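For this view, one protein chain was removed and the others were kept in their places.
This part shows chain A:
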Amino acid sequence: MDTDRERHRARETAFYLFTQQSLPACKPVLTPGWVIAIFLFMGVIFIPVGLVTLRASHCVVEIVDRYDIDCVPEPSRMDKVSYIQDDSIPKNCSRFMKVHKYMKAPIYIYYQLDNYYQNHRRYVKSRSDKQLLDGQKYHDTSSCQPVESNNNRPIVPCGLIAWSLFNDTFEFIREGAELKVNRKNIAWKSDRSHKFGKNVYPFNFQNGTLIGGGKLNPEIPLSDQEDLIVWMRTSALPSFRKLYGRIEEDLDVDDVVVVNLMNNYNTYSFGGKKKLALSTSSWLGGKNDFLGHACVFAGCSSLTLAIIFMLLHVKYRRPYGDMSYLPWNRKSFSG
């Protein structure tokens, strides 16, 4: 009668163990010791990490200047929209930025827009990746609606994103001398090489009745129009920064940087803000304390929990594997 069983036992293979559900297994049991150790460990890891992160964040020097209101002349401030839409008025404007702490090169220049929904679905979809790569050879630009063609000729690059290209420009002067701004390599390399065509030139761009944002030099291929490439990496949130360029000189404390800017871009009609930000970077990126605070907080909580559980364990110790907790040993248990 046991022949079958024996035959199976003889080939006690992994498959047999699997079918009998008796594969070797580790069965971790959460003992108080483990719990306290885990919490302690988390505390010990997270607090230093948080401190290091905070330090990195504190090393970053950042100067932010909001210029959208101040750059509108007093008389026009009542009706900023018509001011910005009036092409006849010169839009140049000067801002002074004071360096409060030594800034080591490279210093990244960002423009920051608030309340600008670059992540709006209609906006995000309105582009044609294939056209960006292949230019006019690619005809189906229906995804670019409503900025698809003008006067029955296709627009390159098409779509709302390109059409609304940010076109404020900035010049930086320190102590009378112009600071050199490197505007190369501000976009992802893979974008430049694989997503924006080397032989694709802007065509029929910003020629319509409605002019959106900046214009593009038709002589330069799209792969070199880094402003456009940066702009077309749509931001995730309605308040975002985009890289404008890099200053490759150090700035000293109390240096005053004069920014000559062209205030072209219309954020007035929807109440958006425009800011200019100069920032150094650390190994973690820009100035952001949140991660550090979160880490320290998590670490401290873990430590606290470790202590609480330790105290509880000392005071209300439940014997390991205590049978009196088994339901049949409890009084309330009824068959």
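As a working rule, a contact is a pair of C-beta atoms (placed from the backbone, for glycine too) under 8 Å apart; a residue touches a chain by one contact, two chains touch by 3 or more; residues count from 1.
What we mean here is this: contacts and distances are computed from a predicted model.
Choosing from "Tryptophan synthase", "Multifunctional methyltransferase subunit TRM112-like protein", "Phospholipid-transporting ATPase" or "Eukaryotic translation initiation factor 3 subunit B", the protein name stored in UniProt for the chain missing from the display reads "Phospholipid-transporting ATPase". Screening A:V181, A:M262 or A:L305 against the full complex identifies A:L305 as the residue touching the chain left out. For the options A:T13, A:N199 or A:S269, the residue in contact with the chain missing from this view is A:S269.
Here one chain is not drawn; of A:S164, A:Q225 or A:N263, the residue touching it is A:S164.
The residue from A:L54, A:V181 or A:L284 that touches the chain not shown here is A:L284. Checked against the full complex, the candidates A:M42, A:I173 or A:M262 give a single residue touching the omitted chain, namely A:M42. Counting the whole complex, the residues of chain A in touch with the unshown chain are 1-2, 4-5, 8, 18-32, 35, 42, 46, 49, 53, 62, 106, 108, 110, 112, 116-117, 119-124, 129-130, 133, 145-148, 160, 163-164, 186, 188-190, 194-195, 210, 212-213, 233-243, 246, 266, 269-271, 279, 281-288, 290-291, 294-295, 298, 301, 305, 309, 312-313, 316, 318, 320-323, 325-329, 333-335.
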